[in-house]
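The complex appears here minus one protein chain, its other protein chains still in place.
Right after this comes chain A.
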Amino acid sequence: MPAFVSRCHAIATSLCLTAFLLLPSGCSRDSNSSADATQSVLRIAVIPKGTSHEFWKSVHFGAQKAAKELGNVEVIWRGPVVESDTGSQIEVVKDMITIGVDGIVLAPNQKGGLVDPVQEAIGEGIPVVIFDSGLDDGPEIVSYVATDNYIGGQMAAEAMAKAIDEKGNVILLRYIAGSESTEQRENGFLDRIADYPDITVVSSDQYAGDNATSAKEKADQLLQLHGDSLAGIFAVCEPNANGTLEAIKNAGLAGKVKFIGFDPSDALIGALGNGHCHGIVLQDPVQMGYQSVMTIVDYINGESAEEFQSTGEYLATPENMDEELYQRLLHPPTIE
């Protein structure tokens, strides 16, 4: 009986597979003709690293804003099913090639892993704009639209130095390995902080992970280890900073240990107001989404673009946080 059952499985499976495989040409022609019918609307796939962080929702808002202004553009917003998983993001890029979108705007999870899928897209005639985080050299991308994260890291170092009067022990809490944008921030911070002779970096080799829970755990351990003699902590991105802030509060060090974050969240903005946080480096995610979509549509319409476009980096402090510019960057509009 079991042998019979599995043979039936095998037969059914192979039937199913063959049916699936034997239609390559016919169907792709179908999808081409449907693309012809809707040629007036450009379909642009915008692929973030993940979908659950506030930051990406603001990018989405910016992309939609561009689409609305242009009128004839449809934004297909799709993140990897598994957050920060390269394989999952590769699948999304391939799915977008299958759909036959007119352009892809991508924030690669890893600078190396996405090279071949991007190459595949370009090979199928789909132009690609990279945003937020860099891609390894190779594919002929249209443009790279991002914050200059290295400068952002340097700004964090300067803010830190100012907050601790240019002396004391500091910790750099990293994000995850292989993420280009945060590595740039980390390098910028370390390079700039080295200019201050009285500041010692006591820890710069810990990775907080991609969620607030693991970040809090790491920060708890670091505070346990260095808490007594610690002057400041720099957390390189939003989930990371949220966890670190909680850990600082728990340890009763809020306000005593100077804290610099990167990217805003409600908790961090609150902390900036009540003296628990001493600076937040800000990017402009709305501009990033907006400019990326604009760039790729311009390219499709025959215009060329700069190789790298910076969307700016800013430092919010307790002093300037009420100004209009910083209010907009601290509370960027998001899409729901």
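Just so it is clear, a contact is a pair of C-beta atoms (placed from the backbone, for glycine too) under 8 Å apart; a residue touches a chain by one contact, two chains touch by 3 or more; residues count from 1.
Rule of thumb we're sticking to: contacts and distances are computed from a predicted model.
S.K.: Hey, which one's the missing chain according to UniProt: "Ferredoxin-like protein", "3-oxoadipate CoA-transferase beta subunit", "ABC transporter permease" or "Chemotaxis protein CheA"?
M.R.: Answer from the record: the omitted chain is "ABC transporter permease".
S.K.: Specify the residue from the set A:Leu42, A:Val92, A:Ile130 or A:Met288 that touches the hidden chain.
M.R.: In the complete complex, the chain left out is touched by residue A:Val92.
S.K.: Residue-wise, where is chain A in contact with the chain that is not depicted?
M.R.: Contacting residues on chain A, toward the hidden partner: 2-3, 5-6, 8-10, 12-13, 16-17, 20-21, 23-25, 27-28, 30-31, 34, 51, 76, 78-82, 85-87, 90-92, 94-95, 97-100, 110-113, 115-116, 120, 123-124, 136, 138, 176-178, 205, 207.
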